[in-house]
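Missing here is one protein chain; the remaining ones are kept as they sit in the complex.
For reference, chains read A, B, C and D in written order, and residue numbers begin at 1 within each chain.
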Amino acid sequence: MTSLIIRAKELLENKTVQVVIGYEAGPTGVARPAFITDPAKAESLIYDERCVQNLAVYLTKREVKNIGKMAIVATLPVMRSIMMLISEQQLFADNIVVLGISADGKLLDIADNKVMQGYIEKSDLSNPEKYKGLLTEFNKLSPEEKFLYWQKELSKCIKCYACRQACPMCYCTRCTVEVNQPQWIPVKANTHGNMEWHILRAMHLAGRCISCGECGRACPVGIPCHLLTMHLTDQVYNYFKVYAGTSEKMSSVLSTYEPNDKESFII
Amino acid sequence: MARIGVFICHCGENISATVDCGKVAETIGKLKHVAYSTEYKYMCSDPGQTLIKDAIKEHKLTGVVVSACSPRMHEPTFRKACAEAGLNPFLCEMANLREHCSWVHEKNELTTQKAIDIVRTQVEKVKLNSALQPIKVPVTKTAMVIGGGIAGIQAALDIANTGHKVVMIERSPSIGGHMSQLSETFPTLDCSQCILTPRMVEVAQHPNITLYTYAEVESVEGFIGNFKVKIRKKAKSLDEKICTGCGLCTTKCPQKKIPNEFEQGMGMRPAIYVPFPQAVPNRPVIDKEHCTYYIKGKCKICEVVCPTKAIRFDQPDEILDLEIGAIVVATGFDIKHADFFPEYGYGKYKDIIDGLQFERMASASGPTSGEIRRPSDGQVPKNIVFIACAGSRDPAKGIAYCSKICCMYTAKHAMLYKHKVHEGRAHVFYMDIRSGGKNYDEFVRRAIEEDHVNYIRGRVSTVFERDGKLIVKGVDTLLGAQPVEIVADMVVLATAGVANAGAEDLAQKLHVSYDQHKFFAEAHPKLKPVETNTAGIFLAGACQNPKDIPDAVSQASGSAVKVAALFSQDMLTREPLVAVVNRYAPPMYSTCVGCFLCQSVCPYQAIEREEFKNREGKVVKTVAKINEGLCQGCGTCVALCRSKSIDLLGYSNNQVHAEVMALLNEY
Amino acid sequence: METTRKLIRKQSLEKLYNILSTTRKVYAPVIASDKQVEYKYNPAFTDVTFDHIRSTLSVKNVVFPKVENLFYYTNKQTESTITDIDLNKIQDVVLWGAHPCDNAAFDTLRSIFCWDITDEFFAKRLEKLVVIGFSCHLSDEYCFCTSVGLTPNSTKGSDILLSRLKNGDYHAEILTEKGNAIVSISPELFESVTNEEAEITSVKQKFNHEQVTAKLATAFENPFWVANSLRCIGCGACAYVCPTCACFDIQDEASGKEGKRYRSWDSCGFGLFTLHTSGHNPRNVQSQRWRQRIMHKFSYMPERNNSLGCVGCGRCSSGCPVDMNIAEQLEALQNI
Amino acid sequence: MKTGIYPGCSLTGSARDYNESVFAIAEAFGLEFIQIPDWNCCGATAAHNLNKELSLALPARILAIAEKNGLDEIIVPCAACYSRLVVTQHELKKDPELKNRICEVIEMDYRGTSVILNVIEWIDKYIVPKLEEKIVKPFNYKVACYYGCLLVRPNKILNYDRVEDPQTLDVVMSKLGATAIDYPYKTECCGAGLSISRTDIVSKLSGKIIEDAEHRGADAIVVACPMCHSNLDMRRPDINKYWDTEFKIPVIFVTQAIGLAIGLSPQKVGLRRHFVEVKIS
Partner (left out) sequence: MSDFEPKVVAFVCNWCTYAGADLTGTSRIKYASNVKIIRFPCTGRIDFMLLLKAFANGADGIIVSGCHPNDCHYTSGNFHAKRRWIMFKELMDFMGVDMNRVTFSWVSAAEGAKWADVVNTTVTKIRELGPYVSYKELVNKSVEEEVKND
């Protein structure tokens, strides 16, 4: 990605930004987030199929913000995260430069948020293909099978909260799990407490999840917790015909309503 | 350590017939922190209340649970009793043993057990209650009335007469509104101008009223008792203090072909004009859109002829900042222009006019000096058709609602026509006659019986011109649904009353809700018809829905009383059951992360932003803050808040959680 | 006790396992459906894996479970009664197949839990534990046991250490009395040792931990911490997969009048870990927490517990969602 | 883009003149369309009064065949057929359950993908853009544009033109050089389906339509519906008898007017088939 390196270098050299958030290759060959502040080090930036992490999570991180104005290598999920963060007032459009990356890995010219919005609107915003089949298959299970499946999966959870920490939308400085008056979520990592945590997390992301799948990827014990939020993303679209992260003005599905919202279960 | 007192009421036998009150009192008495538990025949009686008060003192109770009827019935009674015994009233809760237990279940152990569960739940809740103090909000005792029609005038005068200051804002150059356009008024046929103009003058001269005409609301911030309003005084291009209102400029203005709004486009006016002779204030304004000087850069004839040199072409718009305690919205209505109904030919044929145009025509000061004449050729129409419900009560194509005033003014129009053109024939096509009101139906009967207006029950399908006549095709449903065709000289359409253009914009500025038709929404359709959902903002007149003059005036007086009641206190007292956003010491300030999604769930715009600055004055954190003057305590924001940074006093997270736990577990 | 060496044939290994798993709880690694390696109680021998590099979680939960009840209580109107946990109900467990790094970690944990006051729960569980370790014939780029004073066949912490030979048989080093007791269950399975060499993987040394410890003494304010922890997202994964992390949180949980007090794992990576009630947080940002993690393991523990807080298993690095590679950072620290 | 045509019964029977003119101008403008194979009755105007499912199944079958043949759009010159087809498409889109039932009845798959065009929409889309260059004889007549009922109603479903004062036909005619008069009877009822059973009613209603057009000095009434045409043209003797008049104003199809304007012979556009003599050419 020489074009990316050139652009990053340029931004740093002319002091448009103080840090470029991108990817570099770690010692084991894994792509990982990189924070380039020195134009000379822009060479280490990479972009290829290994670069999957949603970098938007760093846009709300204090120590990263302290460096100064940020440029960020942004695939579609990152761009949608940025839109969400702006709409939820965690980020100001003026404070970042978006180095957009197209689906086929090309550097996009994202001059401003309007352009980004245009790009997002043109894109397929439904859940990634690789998860769609999984969700369809899973939905075919009986309620009992589903219950058992999640019990088994969630018994593995160690409450390390990597799912939360990796999620760009989980930017709260105090999470509900940290509230103990009342103790909404049990502190211990037993199956029941884990289930309550994952329900809470999914509900808090209903209408806000931008389907990047980071939560599932980050989980060290391999719980497919992204299916929960992705299922709700499907349902948000199903009921309300919206996808999260399409404009900086959007407000989330659970904080708005239409008088004619349809449901079939309230008697 | 909590010391809870529990008082089980028998309610005569209403509760004790099915619930074993003794067992309930005994079981509850064994709970942790329950210092006193007793039963009594009538807790709400004087001795019952005394029992509670004495127990509070004797047992040093820190909380009270009265287990009796529904809290919706007696919560105020028992809270007051607690307060009288020195216990904060918000430390008293009620357990509903009557409506929710004894009256709806059979006498058995399960029912008694349920009663125990209900009481225990309230015991656990009340332990977490906190002593709350009523909220006090200062009140700025100046009202603002938006709109200078009859409703606004009435509201302003009523408020001013209670001794409070009023600011009246009117968008057009004169107050008076639609009423000043009317010829005569139903059902008395007295002259509209004659009864209205004294009121207009009174407004202008009232020491408590400040009038701003040609002015609009720019923005409204703040809350009940404490609104901060910006208004834009549009430049009139003249110095009102110097102008004597002689009117010389208006006669000399070379631009004379501007459709006159006041005459509903049936007359012309110059670019510098006074809307109508009785205007208040009687000072001209320059219509910048049509003035030759503003368009072409030269003319200035008015400046030349003005004897007092009052013309100011370079006058800018002025922004005024006002501190307001209450707002009365009286922006009125408009009528639906009938050209959306092509089959009635409005706009296509000159001799088809709407009701307001007919008013002007019938008015002695109108474009025809009160004579009924066809706009096309000035002939007196011999045969005239009035079509009621032109576009109203028609969910398919027009407007679904009934505009309420059309039946009456159509009868009045027909009557006025007959009074002026004795030999003429007047026909009225109607769906139903809705003439509810004092002397209203008698008025309609008079039109039919004394003035021989031909009322035809049926709708008109189409109106078209043929050989200079208007062919009105309709149906008479009272004559076996026979098609009727009337060859008319003129047709008057009673079109629907609709919300004013700009109503939506104003509603958003005021943060009041509005309905699908853009009429402002009342807080409750029956019991709060004058209030809006935003505390401190009231409605008067047809901006809420189409109204006739008496209704508009009554509502205006109603809203004036609401304002006066509000202004009768120096401080506003409110129940403290409101939401709060938590606060901590720096550097945390609050656990609120400032996503402000709560703002969009709040129906009352009660959620504001609070910025915390460091010593250098730099904003380090922005968090939500509940305006307790506006919050009504619904708690929707509380359930939405992801970081649980908002809580609702009286129904706190801790309390409701404790209730769930207590309801389902043994203690 | 003096170490004895024996040979145990491939077939005998299965017999030994079956004998053990029919008579007591055996905690052994299996490959789960999603390719993760997890430990289970008494899996079938055929399910037990002998070819894993590292399990997803460490095996510390046999002595330090992720949730441990400490006592139960009942509230009455005026007083409360407490019911202690009966430690004698803790059962014997054979830990089967854990690698030398994981086994060495039990010593590290002991240095924390039994530092001055003995933690009864931990001590009892450790007492009831027999460790049959397996030295490593496989390793990957995350392994760095050789940098922290261990080797792929260190015997530390094991009661018996098995090392695979080329022909599939195992050398067994019987290291403790507990190990001897296992042998005595079925002595015929343990044959005389041969000369054949065990397959032991080689792990490259990445840094010298003593030099790291020395460097850390003056590195507290070094900009290194901020620069190298920017990408840390502050989850607790590294601590929870770590075999030596021993922090825990204590909570009461009551429903109605019944309640219990338990402890559960905690992590210094969380902001909440050090948050004061006042709102002040002495470790306010992630770099301070990352520093704490490394400092604790490589500076404070050597100083206070006389043990290194790391066994080089590499789990924290392989499990990290953002590739915080501890060995890479220690190597860099050594050179600052 | 594959275009199909659904002629319906009228165009192959009483309105062959209409059919001929549609094909004549299509040919002149180089437009091709495929007649829907094995088409059936659309059910107008009786079926929907008797049996809703039947009234939907008949058009659904036509639409399903069109889809099967890959037709992206279908021209329906007859206003009654047009109305039935569009209403069916609307009903089946609204109610997926009903759609499944109808699919079972017709034993075919139906998705509702074909676009249905009435004759004026077709003219607007394909002919109007090329009209100016093709006109050789501007249609310099005063015409009364008569839309009838089914071309614009039910407005909520068709969503085509202003229901009470439609303009599309007027616009097309003015492009041909004609003067469209102000004509209040545009959408009045001609008697329609009572054509056979109650000719007296047809005579009464159609008579008014003709009378007003003549009164306003129109040279011709222009229509786009075979049913309107037959009532105003074929029933003229009955009308004149009923009203005791001698109305002579001709009634022509919009397609015929286009044909004449671009120089096609009266023969070619089917004028000879009319009952009321068409003196304009």
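By definition in this document, a contact is a pair of C-beta atoms (placed from the backbone, for glycine too) under 8 Å apart; a residue touches a chain by one contact, two chains touch by 3 or more.
Keep in mind it's a predicted model, so treat the numbers as computed, not measured.
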Fill in: Selected from B:513, B:554, B:569 or B:582 as touching the chain missing from the view
B:513
Item to complete: Identify the residue among A:18, A:37, A:126 or A:155 that touches the chain left out of the display.
Response: A:155
Item to complete: Touching the absent chain in the whole complex: find that residue among C:28, C:48, C:85 or C:203.
Response: C:85
Worksheet entry | Sites on subunit B contacted by the missing partner chain, in the whole complex | 70-73, 96, 98-101, 103-106, 110-111, 114, 117-118, 121, 513, 533, 577, 601, 603-604, 632-636, 638-640, 648, 650-651, 653, 656-657, 659-661, 663-665
Worksheet item: What is the set of subunit A residues that contact the non-displayed chain in the whole complex?
Response: 138-139, 141-151, 155, 176, 184, 188-193, 195-196, 199-200, 202-203, 206-207, 227-228, 231-232, 235-236, 239-240, 253-259, 261, 263, 265-267
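By our rule, only the chains that are shown with their structure count from here on.
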Discussion item. I'd like the most central chain, judged by C-alpha centroids against the all-protein C-alpha centroid.
Written reply: A
Fill in: Centroid spacing, where centroids are CA-atom means, of subunit B and subunit C in whole angstrom
69
Fill in: Interchain centroid distance [CA atoms averaged], subunit A/subunit B, Å
44
Response to the item:
subunit A to subunit D, mean C-alpha position gap in Å, rounds to 56
Worksheet item: Got the subunit A residues that touch at least 2 other chains?
Response: 173
Discussion item. Quick check: what residues of subunit B touch more than one other chain, meaning two or more?
Written reply: 588
Discussion item. Can you work out from the touch definition every pair of chains that touches here?
Written reply: A-B, A-C, B-C, B-D
Worksheet item: What residues on subunit A touch subunit B, complex-wise?
Response: 88-90, 171-176, 179, 181-182, 184, 204, 251-252, 254-256
Fill in: Contacting residues of subunit B [partner subunit A, same complex]
588, 591, 593-598, 600-601, 622, 640, 642-645, 653-654, 657-658
Worksheet item: If you look only at subunit C, which of its residues touch subunit B in the complex?
Response: 75-78, 255-258, 278-280
